[in-house]
Each structure stands twice: as structure tokens, then as C-alpha cells.
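A single protein chain has been removed from this complex, and every other one stays in its place.
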Amino acid sequence: MSPTTTADPTPTDQTNVADRDKARRWREGGSEPLLRVRDLRVTFQRQGQEPFEAVQGVSFDVHPGQTVGLVGESGCGKSVTSLAIMGLLPQRGNKVTGTVDYEGTNLLDLSDQQMRDKRGKDIAMVFQDPLSSLNPVVPIGLQVTEVLERHRGMSRKAATPVARELLDRVGIPDPDRRLKDYPHQLSGGMRQRALIAIALACQPRLLIADEPTTALDVTIQAQILALLKELVEESGTALVMITHDLGVVAGLCDEVNVLYGGRIVERGDRHDLFAQPRHPYTHGLLASIPRLDAPRGQRLTPIPGSVSDNLPWTSACAFAPRCSQPIEVCTQKMPELEEHHQRALRCFNPVEATR
Amino acid sequence: MNPSPMDPRPSAKKDRIDSLAETSGRGGTATAVKDVHVGAAGKVKDTGGVSLIASAWARLRRNPVFLLGLAITVVFVLLALFAPLLAPNDPTKRMPELLEDLSRSTNPVPGPEAGFPLGSDDFGRDLLSRLIVGARQTLIVGVFATLFGLAGGIILGTLAGAFGGWVDSLVMRIVDVMLSVPSLLLAVSIAALAPRPSQWTVIIAIAVVQVPIFARLLRGSMLAQRASDHVLAARALGVKQSSIVFRHMLPNSLGPVIVQSTLVLATSIIDAAALSFLGLGNPDDRQPEWGQMLGASQQWIRDYPHLAFYPAACIIVVALGFTLMGESLREALDPKSRR
């Protein structure tokens, strides 16, 4: 659990108001969305096995400079969504449909070569485990400069000072020495900083961070999140933050999408979502976080069961077997994602608004 | 002197053995993870009972490479079992029809004629019958060499893996030395010790070569087991050391051993042929064996290459069958390759 979750996730009123203004601007067409994902579906198909739809029609927008969270348990399809956007799913054994519209081009229609030109330059990604995500036999410096050589046409010699600069900007001390170091010589936090430096090397307009802090120590997690936030705000990069950790969402995201079983079950501005979770799943997630201001002796309320209890979405609400307040219709047909008041909700029997 | 687990690289031979050994330590976990993943798909399907073997079988059933190997093996074993019934003639009898044509100086190896589709060997015996019956002897050599090698390996490997400490060090030093001699050279050296070569000296020579491989394999997987959670749990519950070894560690180490055995079946048949070729095989040809036939055929290789070709073809097909089966088993049992 990250330190931010133990603190009160509700920010102060002033920032609250400012953020809401920002959110409204995005939604009311102040800008065209940078990334528009519509009805994204990913089906894994292995020979002799039943096909398995990991992402079942996910739609969301990311505006320039906006930070959007995709939240859910492992197996809910959030990582698959990000890999599908990046075109990084294995070439065989899966089918991706829908549209991933990036500045007017559908990324799913691009050829392998065109996608290679976009990746690392326009859209970059930061991964979960910084040790395994860095090539162990290539010095850090080269792993940074190779992106610059590829997308900015720089020579190795010209790229080196830029790489040094980048490492310095992400807070790696003594960057000259670190350029020659190999990943195993860096600490976990330093490695993640290096990965962030690599991702931001070509100043992409969109950054996807897939659980960037999960593999790190608690104290380092906060530093990395702060760094990401700072860099993103400085450069106006849009960020898609994929996480299972609501603490990360609370500290960073403008808008939050909660995924369950491959579909979005609830979407909203982070303040609204935290203050008034409507979907029982979101509610359950929030209730299962230990809070410092909770009265002594109050029990934690975990969500019972696991994802293996899921019902198929096609005929019911997948979450029904684990839900705290299911009604009859929940197991009979699928609830639709309905939008109202800048929120979206997929539930027959939402949690009552408390305020 | 004991190589620590942090050793960057043991030898490739050792490395290969060790990486195979590891598969036993991780197999169970991988299945569990996989099941959860299937569950996450929202499919209503009972995955609780899927064991490692069942899931491996599910993969193997669709693997053409494995099926080819299995088919060859089944045909070979059936041939070996029913050889005397299938052979048209007595493989040891010098057939009068063939002897009629045989002449030391002008026609030492009579060719095919009515009733003898492959012709004669250099003694007037029916080549086809000898090949068919040879399947049985070949299987015997392969199976016994593997079993003896396995038995020796189990004893050494269990000692080392179960006790650790100095027993482990001592056993593994001996094993390392045995591995340092090229395998054929070791087999030849052992075979040379016998005053009179026979089928059994060939079997033992081949078996000895396999002992260090099996020993290292078993030790490796037992060490992986020893550190695994279920053995720790058994130990925490106060289960006796001997029951832990025999009920928990040994059975769970068997997967890689079965894989290796399949591969050894193939190499023993080939090695038996090599020993015959080097003049250290079984000289008694009343019970024909393919390796022996191939080894003996070299004196005729210039003028009558078919004498070498038929047994060689049999050896190649059967060895290929076992190898294909073993390699696909290895891949199916390796959690790293399942995705």
C-alpha cells in the first residue's frame, strides 16, 4: 500500500475546485482528445482452447495534458488495454478490434513499420518491473541514446549529452557515471527513473505508465509518483496511469476509469469518484483501504471472493457473485454503461449517494 | 570447492541438466497461476483438478512432433514384443536356400530372392528376420541401460539431494569427474574392462555413462524441492525426514527424470552401435541387435552397403522417435515455455 493511501485521499477545497474546472474544460470540448479509444476488444485465441476476451469493448478519451487512470484488480484487462494501444501484443494468437484514434489516425490500422515510427516518439511507455524491463547487458547510457538515435536522427556522440541531461532531469545523481553503468548496478528507484528518462527522451505527447510503482519500495513509490507528476505537468504530456492502487489514482489522476472483467464499470472525476463511489465494486475497493482517521476497532471490509467467481458479461453483471447488494436482475442481463452528470456507471443497483 | 548456486556458469552439460531439474521445482506453481488466469476469463469451467500431467498432456496431444515420436515408439515396442511371431524365418538359422547362392569368394552376401525380400547376411541368414528380431534385443539394450543408469543415478542423486552437506560434496565431485570424460570415451573405457565382451558389458558400459547425468538431475530437482513451500510445510508439520524424501521430494522430482530417460533410450541404442563399431560390442550374434548388425557390417560397407543401411535406418528412426518424444515432453513440462 502506498503512503498516499494511508493519508486522506480527499484533497483540499481549492485544488478541488481548480481541478474540476480543468476537467470541465476537457469535457466541454476545450480541446480535441489526443487519444480516443472506442469499443476496444482484445480476444486471445490459442489453438484448441476457447477464445478468451480480455478486453470487452473499452472506450475512453485522453485529452492533451490530462492524466487518466485505469484502475482494477489483476486480470481486469487494464494492462492488455495498454499493450493494445501500443501495438505490443504478441503478433499471433490475438485479435484486436475497435479503434484507437491518436490525433486522427487509427493506430490499429497502421503497419508494423508505421507503428515503430510512432512508438517511443509520440507514445511512450513505462513498465512495472524496472529491473526486468531494462536490458541487463547494455549500459544505461546506450539504452537512452538509442531512442534519440532512432527518432531524432542524432549520432551516438550528439545523443550522449542529451542522455546525460535526461538522467539528470529524472533525478539520477552523478549521471556521467551512470551512463556507463549496467542496470544491475542501479537501485530499484534509480532504474525506474532511468526507464522514465528513456520514455520521455523524445518528448512524447502521450505516456502510458503500467503499474510504474508496484515493484518498488513504499518510500520510493512516492518519489517516483511525484517525479512523474512533475514531468508530466512540466511538459504537458498526457498520461494514462494503469494501476490497482487507489492511492496512486488519488494523488495523480484527473479522471478515473474503473475496470472489472474487461469492461469499464465506473468513470468519473477523481474527486467525485472518491467522495461518492456509486458502483459497489469501486465502493468496495475504497472501503478495503485502511484509513488513519477510521475509529479504532473498526474492521476492514474486503471484497469477498476473487475474479474466478465472475459471471460472463454477456448474460449478467460479472461482479454480481461478489457484490454486496445484488438484486435479481444482476444475474439475468448485462447492465449498460450509462453516462450522466459527467459520470458513467454500469450498475443496476448503485450505492446510494451519501451526500 | 562446492559450486555455490551463485556460480555464474556451471558447464553447459551440467547447466542443461540443472535447468531440466528446475522444471520439477516450479511446475506446480505455474499450473496454479494458469488456472487462476483461466478463471479470470470468466469461463465457468472446473479447473481445480487440472494437474501438471493433465495440462502437459493437453498440450502434447496437439503437438505434431510429439505425436510422431509417440507413433514411432509404439510401433517399435509392438515390433519388439511380437518379433518372433512376425519374423518369417529363424534369424539364427543359416537358410539352405540362401547358402546355395552364397560363395565366399564370388557372392559373399546374396541379394534378395523369393521368400527373402532383403536377401541374406554374410552367413546365409535371413536379413529381414534378423532385423525384426533385432528390434527386441535393441529394446532390451536400451531399456536395461536406461534402468541401470537410472538406478545408479537415483542412489547417488538421492543421497546428495536428501542429505546435502559433505555427502553432497563428495557425491557431486565424483559425478563431476565422470562428466568430465567425454561420454563415449567413458563407455568405451568401461567396456574395455570386461575380459570378454557380451551384451551385458555393453549395457553396463552405456549405463555407467548415464549415472552422473541422472544423479545431477535428481539432486538438482531435489534441491529445488527442498527449498519449495510444500516441503517446508511438511517439515514444519514435523513429518519424518525419510517420508519427506520418499513421499514428497522424490515423486515430485520424477518429471525431468522421465524426460531424460526417454532421451537416454535413444542415446543408448546409438552408443551400442558405436561400441560395436569400435570392436567393443557383443560378439555373440545369435541374438541380433541393430547396433551390433551395423557395427559388423563395416567390413562389407564398400560392396554391400545395404547391410549397414537397413540396421542404421532402423536405429535412426527409433532413436528419432524417442528423442522427439523426450524433447516435446521436456518442453511441455517446462513452465517457462507454456504461454
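We call the chains A and B, going by the order they appear; numbering starts again at 1 in every chain.
Assume a residue touches a chain if its C-beta (ideal position, glycine included) is under 8 Å from a C-beta of that chain, and two chains touch if they have at least 3 such contacts.
One rule holds in what follows: contacts and distances are computed from a predicted model.
Q: What is the missing chain called in its UniProt entry, if the choices are "Peptide ABC transporter permease", "Cysteine desulfurase", "NADH-quinone oxidoreductase" or "Imidazole glycerol phosphate synthase subunit HisF"?
A: "Peptide ABC transporter permease"
Q: Where the complex has a chain not shown, which of A:Ile198, A:Leu286, A:Ala316 or A:Leu345 is the residue touching it?
A: A:Ile198
Q: Among A:Arg38, A:Lys121, A:Arg169 or A:Arg343, which one is in touch with the chain left out?
A: A:Lys121
Q: Out of B:Leu185, B:Leu232 or B:Ile258, which is the one that touches the chain we can't see?
A: Residue touching the chain left out of view: B:Leu185.
Q: May I ask you to list the residues on chain B that touch the chain which is not drawn?
A: On the chain B side, contact with the omitted chain comes from 1, 3, 8-9, 11-13, 15, 64-65, 68, 173-174, 176-177, 180-185, 188-189, 192-195, 266, 270, 273-274, 277-280, 294, 298, 301-302, 305, 308, 312, 315-317, 319-320, 323-324, 327, 336-337, 339.
Q: Under the stated touch rule, tell me which residues of chain A contact the chain that is not displayed.
A: Touching the chain left out of view, chain A contributes residues 86, 88, 115-121, 124-125, 127, 129, 132-139, 142, 146-147, 150-151, 182, 184-185, 195, 198-199.
Assume only the chains that are shown with their structure count from here on.
Q: Need the CA-centroid distance for the pair chain A / chain B, whole Å please.
A: 51
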